[in-house]
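Below: one structure, written as structure tokens.
The other protein chains are all here in position, but one chain of the complex has been omitted.
== chain A ==
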């Protein structure tokens, strides 16, 4: 059982241990609406309705349906499984489940009046509230802020571990926006704290390009990074890859991430470099040699640099 002073999540995994899944849904309106637009265009252009038997026009809602099936299956796997759903939006991040509102208490799946229908309904109504909010959207915020939702998830996990010490937490993030470089430090901090807590961060990326932050997140926390080919048929992927709990993962062969680009970027041009020069005082990285560091003002005489034929730091592309 649980020993005093031991971190709960560092316990060895056992069969039938309950899990806590925190799902982060990216509700980036621009992305989802764009997808709906594309689907409408493709529906109009091709009269092939066999590929899309679902008559739902909105891509978002069809994806949400699939997610609901996934969530219900997760809760069915183990009586002790816990679930939390957080939505991330360019404006804010907020809980979708479990949430207390006037009129009804937070729905816990341990209560007798719990039903999947009510849970799904709750989540949908919360989404409606979020997306219909009349606050003006700023045109610059095109991408959802991931750091905030990740922090919310980690805090929730922290609390749940206190209440149920036996639980094994993990985070699954549905990512539909690109990386925000201004969020880099915050995201990295969240990733490191997830690493410390032994919380795997699984990522399912829906956009066309690979997300560098997400790749690093999955890599550092022993999570899975998955980029589906067509995301209208997400459910199968979810059920195969993300449904098994952490204990079962050891016995499955799950897709491995490809090479992750860990290269640094130079301070002057913000371009990714393999080999660069580093100032020994302030550790800022430059792509070409300088006589004077632009950040701290240290002088680096050319003679000394020429003497050593190799660059000071070599970044190897592993």
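Note that in this section a contact is a pair of C-beta atoms (placed from the backbone, for glycine too) under 8 Å apart; a residue touches a chain by one contact, two chains touch by 3 or more; residues count from 1.
Quick note on the criterion: contacts and distances are computed from a predicted model.
Selecting from "General transcription factor IIH subunit 1-like", "Calcineurin B homologous protein 2", "Gamma-secretase subunit APH-1" or "Dolichyl-phosphate-mannose--protein mannosyltransferase", the unshown chain of this assembly corresponds to "General transcription factor IIH subunit 1-like" (UniProt protein name).
The chain not shown here is touched by just one of A:29, A:80 or A:165, and that residue is A:29.
Of the options A:75, A:124 or A:246, the residue whose C-beta touches the omitted chain is A:124.
Here the missing chain is touched by one residue of A:17, A:65 or A:92, and it is A:65. In the full complex, the hidden chain is touched by chain A at residues 29-34, 36-37, 51, 53-54, 56-58, 60-62, 65-66, 68-69, 117, 120-121, 124, 127-128, 131-132, 139, 142-143, 178-185, 187-188, 207-209, 212-213, 228-230, 232-233, 235-237, 240-241, 253-256, 261, 263, 265, 267, 270-272, 281-282, 284, 294-297.
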